[in-house]
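Sharing a structure with you now.
Of the protein chains in this complex, all but one are displayed in their positions.
By written order: A, B, C, D, E, F and G. Residues from 1 in each chain.
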Amino acid sequence: RVAIVYGSPSDTQTMSKAGATLERFGITYEEVSLSAHRAPRTLAEYVGQLRTREISVVIAGAGLAAALPGAVAAMTTLPVIGVPISGGALDGMDSMLAIAQMPPGVPVATVGLNNSTNAAILAIQILALGDPDLGLKLATFKDEFEQAAADSLADIAAARA
Amino acid sequence: RVAIVYGSPSDTQTMSKAGATLERFGITYEEVSLSAHRAPRTLAEYVGQLRTREISVVIAGAGLAAALPGAVAAMTTLPVIGVPISGGALDGMDSMLAIAQMPPGVPVATVGLNNSTNAAILAIQILALGDPDLGLKLATFKDEFEQAAADSLADIAAARA
Amino acid sequence: RVAIVYGSPSDTQTMSKAGATLERFGITYEEVSLSAHRAPRTLAEYVGQLRTREISVVIAGAGLAAALPGAVAAMTTLPVIGVPISGGALDGMDSMLAIAQMPPGVPVATVGLNNSTNAAILAIQILALGDPDLGLKLATFKDEFEQAAADSLADIAAARA
Amino acid sequence: RVAIVYGSPSDTQTMSKAGATLERFGITYEEVSLSAHRAPRTLAEYVGQLRTREISVVIAGAGLAAALPGAVAAMTTLPVIGVPISGGALDGMDSMLAIAQMPPGVPVATVGLNNSTNAAILAIQILALGDPDLGLKLATFKDEFEQAAADSLADIAAARA
Amino acid sequence: RVAIVYGSPSDTQTMSKAGATLERFGITYEEVSLSAHRAPRTLAEYVGQLRTREISVVIAGAGLAAALPGAVAAMTTLPVIGVPISGGALDGMDSMLAIAQMPPGVPVATVGLNNSTNAAILAIQILALGDPDLGLKLATFKDEFEQAAADSLADIAAARA
Amino acid sequence: RVAIVYGSPSDTQTMSKAGATLERFGITYEEVSLSAHRAPRTLAEYVGQLRTREISVVIAGAGLAAALPGAVAAMTTLPVIGVPISGGALDGMDSMLAIAQMPPGVPVATVGLNNSTNAAILAIQILALGDPDLGLKLATFKDEFEQAAADSLADIAAARA
Amino acid sequence: RVAIVYGSPSDTQTMSKAGATLERFGITYEEVSLSAHRAPRTLAEYVGQLRTREISVVIAGAGLAAALPGAVAAMTTLPVIGVPISGGALDGMDSMLAIAQMPPGVPVATVGLNNSTNAAILAIQILALGDPDLGLKLATFKDEFEQAAADSLADIAAARA
Partner (left out) sequence: RVAIVYGSPSDTQTMSKAGATLERFGITYEEVSLSAHRAPRTLAEYVGQLRTREISVVIAGAGLAAALPGAVAAMTTLPVIGVPISGGALDGMDSMLAIAQMPPGVPVATVGLNNSTNAAILAIQILALGDPDLGLKLATFKDEFEQAAADSLADIAAARA
């Protein structure tokens, strides 16, 4: 139900955490490397078929002049989540601004630099609105953080006592 | 179905485009000014009741050390859309980074600086996944941009002929 | 022979210096406002017809996540000159990086912030390679700067004497 | 009398200089890893009990969207010292701004990037206001810097003579 | 008990919020304009007499190459709170870095840009460690924020009902 | 027909992609290391002879206070393409700004950081305006990107079927 | 004995403080507007004649891709003082980096943004090395700062007593 797209094969490792996270929650996904600047016609064709393949959310990662997330958002009304990738010389500030600063009417949901895990969690939060079971998994995922923190605090308190 | 929260009453005007955009699409929303740093307990209480009031998406705007979007995201599994606001001395770069650079597991869907319109459109794109009528409205909204551009191009061509 | 494109009607004034400069050198041009993010299909159609209308160089101006110059460059082999526009909250650094940091194979010739005059001069320099008369005009244009500077220096020297 | 808190176990090494410095001055401290974004309820509980455990000053380190120091400051009237940590892709500028740019009424005493030593010295300076012996130790600590510099200068002068 | 120092008479207005905040909490203070770069000997003399005048905390504001807070911190073991002031061409980023990035052993407690209110609140939090009445005032100050937020939320809920 | 100039022998490797790309398209070029700041007279002499040697386009790479591209542009009416090089401590932002922010009348066509490949492609796009065979090669070069992307997409679709 | 050069007539006001400061110390100077990028040959001629006109120090101000100070430094062995001017869209950070980041062997003595007063004081400090009377004037100038500060402090102390 999720498409993961990125601008260059060199982004594969950074984006792999998105797929791993979706799998952990049992979400089906497809993964494609497609450049907005090198293959705009193929990208347009691909985006045009997303709905017929029952894709609900797109995760798009890109570095440098990071046009991919915005280009996808321009051609669909599905929610598009952008992952700025810090592969260039400017620490990724170039890609973060290129992804986030979209004109009114065409948003990209930007997450942190290289943080494809958060792109996946955001996709899951969106899908969970229409899938109560997925919502329960998310709640458990979040509770585990709290539980681990509380346990660790209790250990420290015990050690102090 | 949408909650619009912002950290300071001085953010009201910047965030008003979110409400106006939601209204244009017929989406019900509530709007609250609540500071993560000045009123953390009231905020926790408010976020804890979002689901009982059938809120599906939260739009959170904040400036400076912009903690509000992340603080809301920390306390809910609903999708949280963050609007960095450029009210401080650093052009809003401080708020954009404070909102986007979340740790793995707790995403905020960051939009452009002061771009609360895009926060609303993103919320609508998310809601439209479970609401075909809303999806049609979105498609029409997007087509109007294309149609206006095509018309304007045709006018220029006619003027040239 | 030159097309001037910009992403938003609000860029008209900043980009008007490009047209004025081209006129001064007797170069024919057309001017269109077309958003890469709001009207991608109309833009693709427009770019596809540039050669049939005997356009040799494209000047593309955009602000914020400034995708327009790169989107045009992705769809043509004509030289594309990008003008970053500083209309956003980040002083135009966002648009400069979004325009300049293109992937290998798809360059945009980026000029200074808001400097549409230089975009036009660069277009003229390119056209002058195949147009000796235009080359002479350019040489005269440059000599006038030197002459004015030399005259001003001579005036100061005379005043000193 | 001092609590050292940081957002992620990966911050342990950077923050260890704080504990080492406090020990050198004979100050008791506790050290906890607790994320404001992943475990907000556990954090609230922890901060709520600080006074009952006779904590006077909190040192809070965090990277990226560094919310922890501000979140602690929001929930206590104790002085909170923030240590921005440069673990992310943006050289720590993100965490420095997220920690320093707090709204009026809720300060965080921000020290330099990764400089947990200075967080500890600042905590000691605060505690020394009510502890003359500690004040003497601080004065000696500072005099040693001067003495070492003066000695080194004398050595150089002697070598020159 | 608090000294407010700033580098230039032009900082007076920005720093005036510090004095106003201290007054609101009944704290005595003195206020001096003294430049670290223009009058280093007078500054050294002034700092050397702080303890004899029963000053416990110094608030130091400065812009540009903002040396004042660090220069004061170099000459005393009292806690020094630094207020970066954004009067220069670089939005105050120059002063924030010049104040926060101190070497190990000589901390300055940096607050947000121009945020002299927070410098005063931080000074009060420090003084309150040895002054229970002041602590109560601080707790009330913080509770008022929560109460105002809770009231405002209740009003909105009532309006909705 | 193309001259490749760079400010320091240490730029050789970064700039070598320009020559390699020109060779791939069968374009003759010369390559020289010449510093605008260390050898301004030799540079002026060199630039003065470009036309007599039938150079049509200059590619100029430089780092730090990157004056070379602008210095060349100041002395010729040929199109000058600037390659900012990220060899300094500031990630190349210093060289990008020093190259792009030229005064009206003297443009430099700036490409991305270290992206000498794009400088060469831009030079080829310019030369192709007067060389139809070169234009065909460019079109093929661009089509290969699309074809590779389409093939890869087809492979993925086949694997899914 | 000092030459003040700047890249554009629009810099006149910013640079006028240099001349005013030199006059205050009785130093003769000449002032010229000359662009490194628009009139490189006239600039070379001008710089070549500096020594014959008994100029000892050059103050060069420029904005944007601020090449002027470096271009002058490249053509003379006289000390060159650079004044970055913040007239562009990037707050002057572009001009500061373009002036300061010179290659080894060709320094420019960079002062703060728009701070032509300090350029003049630096020129005077340099000239004073060979002119004891000027050195006395400088010492008096500096003492006046201290005296004014000491007086102001005494006034405050008197008011307190």
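Definition applied: a residue touches a chain if its C-beta (ideal position, glycine included) is under 8 Å from a C-beta of that chain, and two chains touch if they have at least 3 such contacts.
This is a predicted model, so every value here is computed, not measured.
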{"item": "Missing chain: touched chains present in the view", "value": "D, E, F, G"}
{"item": "Those residues of subunit D which, in the complete complex, touch the missing chain", "value": "86, 91-93, 112-114, 145-146, 148-150, 152-153, 156, 160"}
{"item": "Residues in subunit E touching the chain absent from view", "value": "7-8, 35-38, 40-41, 44, 64-67, 70-71, 73-75, 88, 90, 93-94, 97-103, 105-106"}
{"item": "Contact set of subunit F toward the excluded chain (per top definition)", "value": "30, 32-35, 38-43, 45-46, 64-65, 88-91"}
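We take it that only the chains that are shown with their structure count from here on.
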{"item": "Chain hops separating subunit D from subunit A, counting only touching neighbours", "value": "1"}
{"item": "Same vs different contact residues, subunit C with subunit F, by half of numbers used", "value": "same"}
{"item": "Inter-centroid spacing, subunit C versus subunit A (mean Cα positions, whole Å)", "value": "35"}
{"item": "Residue numbers of subunit G (touch at least two other chains)", "value": "35, 38, 40-41, 64-65, 88, 90-91, 93"}
{"item": "Interchain pairs in contact, sorted by label", "value": "A-B, A-C, A-D, A-F, B-C, B-D, B-E, C-F, C-G, D-E, E-G, F-G"}
